[in-house]
Each structure stands twice: as C-alpha cells, then as structure tokens.
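Heads up, one of the protein chains got dropped from this complex, but the rest are sitting where they should.
Per-chain numbering from 1; labels A, B and C assigned in written order.
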Amino acid sequence: MYTEKVMDHFMNPRNVGEIPDADGVGEVGNPKCGDIMKMFIKVENDRIMDAKFLTFGCAAAIATSSMATELIKGKTLEEALEVTNKTVAEALDGLPPVKMHCSVLAEEALRAAINDYRRRKGLVTGDVAPNKIEVPDCKPDK
Amino acid sequence: MYTEKVMDHFMNPRNVGEIPDADGVGEVGNPKCGDIMKMFIKVENDRIMDAKFLTFGCAAAIATSSMATELIKGKTLEEALEVTNKTVAEALDGLPPVKMHCSVLAEEALRAAINDYRRRKGLVTGDVAPNKIEVPDCKPDK
Amino acid sequence: MDNAATTSLKPEVLEAMMPYLTGKYGNASTLYLEGREAREAVEQARERTARALGAEPEEIYFTSGGTEADNWAIKGVAFARREKGNHIITSQIEHHAVLHPCEYLEKHGFRVTYLPVDSDGLVDPGDVSRAIEQDTVLVSIMFANNEIGTIEPVAEIARICREKGVLFHTDAVQAVGHVPVNVEKLGVDLLSLSAHKFHGPKGIGALYVRKGVRLDPFIHGGGQERNRRAGTENVAGIVGLGAAIELASSSLEERAARIAALRDKLIGGVLEKVPDVRLNGHRTMRLPGNAHFCFRFIEGESLLLNLDVKGVSASSGSACTSGSLEPSHVLLALGLPHEMAAGSLRLTLGDDNTQEDVDYVLEILPETVNKLRMMSPLYAARRG
Partner (left out) sequence: MDNAATTSLKPEVLEAMMPYLTGKYGNASTLYLEGREAREAVEQARERTARALGAEPEEIYFTSGGTEADNWAIKGVAFARREKGNHIITSQIEHHAVLHPCEYLEKHGFRVTYLPVDSDGLVDPGDVSRAIEQDTVLVSIMFANNEIGTIEPVAEIARICREKGVLFHTDAVQAVGHVPVNVEKLGVDLLSLSAHKFHGPKGIGALYVRKGVRLDPFIHGGGQERNRRAGTENVAGIVGLGAAIELASSSLEERAARIAALRDKLIGGVLEKVPDVRLNGHRTMRLPGNAHFCFRFIEGESLLLNLDVKGVSASSGSACTSGSLEPSHVLLALGLPHEMAAGSLRLTLGDDNTQEDVDYVLEILPETVNKLRMMSPLYAARRG
C-alpha cells in the first residue's frame, strides 16, 4: 500500500521536534479528523534555514510531514511556497488515493508557518492569513 | 438418494406390460403431473393371480409400481386392499420424502384396478368407484 | 456430460488458489503484510476478469455466485431507479435467479413484463422495443439459456435499450468461458457470471457494472468492493475465478469449435437413431456444448437415472429443479405440452469430453429410451 519511500520517512522521520525560537509556526488539522500537523521554521534572509514538525496522524501524515520539512530546508520562502501537496507526494513516489488528503495537510502546515512568519514581520495581517487552519473536510477522497 | 431396493426395482422392474384379458384395470395420474400408472390384474376366486403395470414417471414411480405388483400377487382382494402406500414404500426400504407421493399413486392404481374388477362384476356402481382417478395434487410434499 | 450444471476445478486453478488456502490467509481489508498480499491477489483477479470481458477492473464486483449477481443487478437497479419508474422487462425463459427476484419485486410494487420466446427459445428484439415504456428502468435478458442452450440476440437488445435510455442486464452465467463475451462490443450495462461454470470454484461469481451505472448495494456492511458489496472477501475463491477465466479465455474459439463439432455429432446421431424425439433450442445459435431433447412417452428423471447407472451424467430440466415434478418453465415457454416437456434430457459437453464419449451415448441412449417406452402407458396407447 505505501511506497518504500513513504515507509522510510514514516519509520525514520526526519526533523521531528519543536524549534523553541521558531520564526514561524503553523498548525493545521483537527483531532476529530485524526490528523494534526505543527510545523516550525527558522528563517534567515528570506530563506528557510531549519524546519521541524510534530504530527499526530497516520503513517502518510507522518511521512509527508517529514518529506515536506526536507524539501523546504534551504529554500527561499518564495520557492517553499511552490511546494505543493503534489510535490510532496511525488517526492515520496506517490501516496494511495485515500491518503492524498494527508499531503494537503503538509502543504497547509507549510503555508501556515510561512504566513505566521510574515505576520510576525508585519508583512500581512493576521486576518488574511491565520497560522491555524482547520482543514474542513477530513474524509478520505473516495 | 434412492435405496438399493428402489434402484433394483427401477432398473429391473418386475411385471412390466399389459394383461390383454385383464379382469380389472386401474389408471391413475395425469401427464401434467409427470406420472401415469396403469395397473392390470387377473383375479380368480377373489385372489389376484397375476398383476402387471405400465408407468410413465420417475424412478420412484416405476419402482413402486413394480413393488406393488409383486406385493399383491397371490393375495386375496381383501388382503390386497390392505396394501397401502406405506407398505409399498417400506418394502422398498423407504423413499425420499419428496417422492412419497409416488407411492400414493401405486396405492391408488391398485384400488382403481380392484374397483374396476368389482364394477365389472356388478359389485359396485361406476359412480362410486371410478377406475380412473385423477390424483389432484401432484406437487411433491415439501 | 453435465457441464452446464457445474464443471470440475482445473488443476491449474486449484494451484493458483492453494497459497490463499494455506499460508497467505490474510484478510484483504487489513493493513499489514498478509492483508496486503491478499488485496493484491484480489486485484489481480479483478484485472484478469476485466480483461476477459473487455471491461475495466473498477467495473468488476465479486459476489458469492451467479445467483447473487443476478439478485443484486435486478434488485439493485430497481430500487436505485425507483423514482424514475417501476417497470422491468425480462423473458419467460430466464433462470430462477432472475425470475424469482423479479417476482419478489412484483410484491414490492414493481411491474414486470415476461416476454415470450419462439419455439427455438429466441426472444424477439422487436418485442423488447415494443415493451419498453416511459417507466421502464431495466431490461434483463439472458445471454444463453441454461437448459436449451439458445443464445439470445443480446447485442441487438442492448442497442435498443441504449437508444431508449433503459439499463440492460444480461445473465451470462452459461456463456462466459464458453463463447466470446465482450461487454463493450455487446453494449451491456450489467452482466452476471459464475466461476463454477468454467472450471473455477463454486460459491464465487461476479457482476460487471458499467462505470456510472447506479445501483443500490444488496449485501450491506463493511466497505469491501469499494463500498458496493460487503463481507470479508473470499480470497481463494476470487483468485480461483481469476485463474479460471484467464484459462477459459485462452484459445476460446478453437476449444468452442471442437466442442461444437462433438455437439453436432451428438445431435445428429440422436435425431437419426431415436424416433419421436425433438431437439430443443436453436439449431445453430446455441451454446457449443449444449444438446437438449424431448423424448416422447417417457419421463426425464427415469431416463437420467438409467444413464447415470451406465456412467453418463446428464440433466433433466434445470439442475435446480431436478427431483421436482414441475415441468421446466423453459420448455413450457417453447410451447411444448406437459407430458412432452417431462421427457427432457440435457447433455452438455465440456473440455473433458471426447468422440468416444459421444459414441458411447449414441450407443446406450436409444436402447434406454426404448426400455422406458416399453413401460410407458402413453407409448402403449399410441401403438394402439
């Protein structure tokens, strides 16, 4: 059901943990849906120098969190915003259709963290880009 | 499904045929029901000296015809009238439940033949005991 | 010679099933290793089945047999389209697995038209066209009849239904594995099949449901078969179905031609050697293996049992009703009188049958018929 890459990132997730002095923190999901993802980023000169995550969720949620943090490390914020759920899923050699929504979660967490950073910097207002997004539909896409 | 005795009387039926100068002939059944039995008896001094049958029907119908003719040969008419469908079925070591109605047919054919004999002798009137009985319900007893 | 009732499991099929009867016993709906192995085996069988029918794998749903597939197709479409209409069209010669669900629906407020057939057992596509009304939601006409072997003009009926916007189901239980069946070429919307009719295991079948066709689930419960047919998958059975349909599809045409030649020899021989006999079913539009006769003046079960003692398996009426005295509804629909319908015999040839088998039947059948006729009061009356 899961690719080898997914299993690898699930069993040996990269970048697990919190960044206490993070520059941006994004949290998405809802425990009712079985998934919560929290992403921490450290930003220097508009570039993501470090990223960590905490995830409550299934194997796909953990693997996509791990892969997403790997993908954005070293990227500028602009570049990081181009990382979509598809990019993450592809980097994992694919996800089962019923698990595709988990990769959306990773994309949302990433955006939320970047928005949080921008909000802290006064680049956007809190209303426009909350750092906590409740993913509305948590049913598998079937 | 059938006992050895049934199979024997079915594969090697005794007393098949017509008695051209029969003293009594009984015919029962209905081709719509899949069974017709015709029984011929030769009577001397109230005793059945010979019996033959023709049967259109299933294995059970043929075997009960065969057994019924065997059972009545040599019996007085009174004794023959005591031969019931149960007697015939038991003599065959039993019949499957869905085939019990075939043994009723044999009993009816025998009675019809005896009645025919008595009618010819003027002992009963045709109305009371027809020699041709249409068995009304030809469905298996299930 | 009763291959239409059931067939032997091919050794290759059993071999394919064995792993799922021994080590690989996982539940195909669980996540861990054994479960995934089982799931992959089920999906492979689905692909094989789809390929054999010219369908997509997502259009194949496994069931517990042909009967369940027929029940599901008919009740499932009827209840799903109830608001559109409550009229169903079928034929008088369908298998009970179609007729009885239709009768059940009649008790639940549906109207069913049972189309007649001609003396060869053919449904007239014109009759189908004329019977379709505003409120018709389903037409179900069998691909090939299980008793008399007649193959119905299914493609033409499917075309008519498509034009009129009515769903079309065909019970292809007797056809699949014996004659080419391609759902695209036929244009059918739903199709039933059963593995034990083509050397697969008993108790497993499938329903083809064209993409986009709505039907209610029939067996409700867990989410198996993409939420359309609940119940822990019969993995070994499904794998057996997949292996059997693949085997049956390979060199189908040559095999069918060989069997049809045997059948023609059998039919020709019986018609030549036995007087007062009727061939039932269409002379050429019939299943390659099917030979079906009515022998006048005698009754089928006694003929059957005589043949059995001599080593020939056969059937009288349909297998399901043997042992009952009701004459076959199929033979009555052909217009045969009861006593003639009672004297029916079906011989169905399969891959295992040879020229010698046919010769043997042609040797013993005439004398057996004659023996029973000599006991028959109807025959005596006829001789006068």
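A few notes on this one:
Please note the rule applied: a contact is a pair of C-beta atoms (placed from the backbone, for glycine too) under 8 Å apart; a residue touches a chain by one contact, two chains touch by 3 or more.
For clarity, every value in this text was computed on a predicted model and none was experimentally measured.
For the chain missing from the display, the contacting residue among C:236, C:274, C:291 or C:347 is C:236, taking the whole complex into account.
Interface with the hidden chain, as seen from chain A, comprises residues 1-2, 7, 10-11, 13, 16-18, 27, 31-38, 53-59, 61-62, 98, 138-140.
Contact residues of chain C toward the unshown chain are 2, 5-9, 14, 17, 21-23, 25-27, 29-35, 63-68, 70-71, 95-98, 100-101, 103-104, 194, 196, 201-204, 216, 219-224, 230-237, 301, 304-305, 308, 313-315, 318-324.
We take it that only the chains that are shown with their structure count from here on.
If you average the CA atoms of chain A and of chain B, the two centres end up 90 Å from each other. The distance from the centre of chain A to the centre of chain C, with each centre set as the mean of the Cα atoms, comes to 55 Å. Residue positions of chain C touching 2 or more other chains: none.
Multi-chain contact residues of chain A, defined as those touching 2 or more other chains: none present.
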